[in-house]
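I have a structure I would like to understand better, so I am pasting it below and will then ask my questions one at a time.
Shown here: the complex without one of its protein chains, the others still in place.
And now, chain A:
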Amino acid sequence: MSMAAITAAQAGRQRRVLPGFGLTMGLTLTYVGIIVLLPVIALVLKGAEIGPVRFWAIVTAPRTLAALQLTITAAALAAAFNAAYGLLMAWVLVRYRFPGRRLLDAMMDIPFALPTAVAGLSLTALFSENGWYGQFLAPAGFPVVYTIWGVAIAMSFTSIPFVVRTVQPILEDMDRSQEEAARTLGATPLQIFVRVIFPAILPSFLVGTTIAFARSLGEFGAVIFIAGNLPMKTEIASLLAVIRLEEYDYNGAAAIALTLVAIAMVLLVLSNWLQSRLTRRRVPA
């Protein structure tokens, strides 16, 4: 997001390449307004209608709390896994040349392209007690289906590409002579990674991880099949919102949705602030 801001600022100073600033800007803002901002505003207004006392009562109700706790914990697990795995994956894709690299690269987009419900069904089939993985995991005392682990696995499946796709371009653009410089200065491979490479990718890594987390908070399609949706146990927050909606409890649905939005927003703002803090003085003059 801050990248877009920088590009826009530069474009403003230079002579514009594309004509029709007014038209393009107008269309963009209209779109953002109608599709992105309006629903959020409507949600906030709906939430405000409830009143703070009632809002607090809904959000702190045991079933809501349990759902929120499950959702946040599972999303955190998924984000942590994706942070580690996504970094590794980006590293392998950028640093090594091997047969099938482009295929692997393309496969990273499957979770984006696949309908999440399909992903959820496949994962459930794999991890259920007679599935390919489940037949070994369940007897070993590690049931996945209908547990928080199943929820986390489904979440991590749909958000894997975020870390890979944010870190990959930065890693690709990195000046290799920095590593060589570190080598001539006596740094060990671990020191080179920790002190030269990781700081360079840290801002995009943070952003990727945060987006993966935010996306997992709201993941619905992939999760509901594998979670089992037992109230107080494996019921995620967005499903609870749907249930409230079906019960015509609009206030309840809005309060839960608003809580999720608030958490995601706070995280995104935080990560963007961190990113801009980390990169402010690195932009070439």
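Assume a contact is a pair of C-beta atoms (placed from the backbone, for glycine too) under 8 Å apart; a residue touches a chain by one contact, two chains touch by 3 or more; residues count from 1.
By our rule, contacts and distances are computed from a predicted model.
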Notebook entry, point to check: What is the protein name, per UniProt, of the chain that does not appear here: "Sulfate/molybdate ABC transporter ATP-binding protein", "Cytochrome d ubiquinol oxidase subunit II", "Dihydroxyacetone kinase DhaL subunit" or "Metalloprotease TldD"?
Noted result: "Sulfate/molybdate ABC transporter ATP-binding protein"
Margin query: Considering the complete complex, identify which of A:42, A:185, A:232 or A:269 is in touch with the unshown chain.
Written below: A:185
Check: Which residue among A:138, A:196 or A:242 touches the omitted chain?
Finding: A:196
Check: What chain A residues would touch the chain not displayed?
Finding: 97, 175, 177-178, 180-188, 191, 195-196, 199-200, 278, 281-285
